[in-house]
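My structure is below; once you've seen it, I'll send some questions.
Every protein chain of the complex appears in place save one, which is left out.
Chains: A and B, in written order; residue numbering restarts at 1 for each.
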Amino acid sequence: MQTEFSIDTNGPGLIEFTARIADWLPPRDGLLTVFVRHTSCSLLIQENADPDVQSDLLGWLVRLVPPADSASMRFITHRAEGVDDMPAHIKAAHLPVSLQIPVQDGRMRLGTWQGVFLFEHREAPHTRHVALHFAPDPVE
Amino acid sequence: MQTEFSIDTNGPGLIEFTARIADWLPPRDGLLTVFVRHTSCSLLIQENADPDVQSDLLGWLVRLVPPADSASMRFITHRAEGVDDMPAHIKAAHLPVSLQIPVQDGRMRLGTWQGVFLFEHREAPHTRHVALHFAPDPVE
Partner (left out) sequence: MQTEFSIDTNGPGLIEFTARIADWLPPRDGLLTVFVRHTSCSLLIQENADPDVQSDLLGWLVRLVPPADSASMRFITHRAEGVDDMPAHIKAAHLPVSLQIPVQDGRMRLGTWQGVFLFEHREAPHTRHVALHFAPDPVE
């Protein structure tokens, strides 16, 4: 059982889509896989209660991996699409491209504070494609 | 086939639970998923032979993501539970929330030096919940 979501982004930041996944899942036990089909954005499971957590994660990441015109990033060669191009690939290398979540009776086994996010790393608006796969547990 | 483990932690560090998983697995081929239901601790597969590797990983991580009262962390807004609160979320974003390991005849296909760990990032003691899922290969 597979599908694909499109998610529109408008600059760096986290976009939650937990509810959309929940709506898609059948009322069965199994394993959910979420896979992002890009190399300059990420998936992330993180706290979805206090929005400050999301802005702090963004603040952290831009400090860890600054734009390619920063002094510490002079070594960067790949600059085809601007100063946020290669840093986006680096951020995407450091964060998940796929997530797996056990499912019971159609409910993801997320903790109380866990939400599922797309994490956009590029400045320009993008339409991102996320592949979903649900493997139902065998009935034995 | 699913279960949940509880793991008690007592400050930042790695707690191995490879053997506990091995005991739970049925004598079949399949795919194991381990999923941690929290946003301030992580799962990790790393070397379990020399304990110095574990203390060095901890030493690295506290230098990469120092407490929120450090000069470099002044940008942090989310401080609800103290100076180790948001840094724990950042560490959790950088390390796995779920692990998948192929299984043959009930044995995880781990390499010689690989162990499965919970990585606690918070100072206060916590009881952590880890969901396990085993999908047996179909008999064809």
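For this structure, a couple of remarks:
As a working rule, a residue touches a chain if its C-beta (ideal position, glycine included) is under 8 Å from a C-beta of that chain, and two chains touch if they have at least 3 such contacts.
No experiment lies behind these values; they were computed from the predicted model shown.
Among B:16, B:29 or B:123, the one in contact with the hidden chain is B:29. Check A:9, A:48 or A:100 against the missing chain and you find that the one touching it is A:100. In the full complex, chain A touches the omitted chain through residues 1-2, 4, 31, 33, 35-39, 65, 72, 75-78, 80, 86, 89-90, 92-94, 96-98, 100, 129, 131-133, 135-136, 138. Listed by residue number, the positions of chain B touching the unshown chain are 29-31, 44-47, 50, 52-53, 55-57, 59-60, 63, 94-96, 99-102, 104, 109-111, 113-114, 135, 137-138.
Here is the rule we use: only the chains that are shown with their structure count from here on.
Chain A and chain B have centres, each the mean of its CA atoms, that are 19 Å apart.
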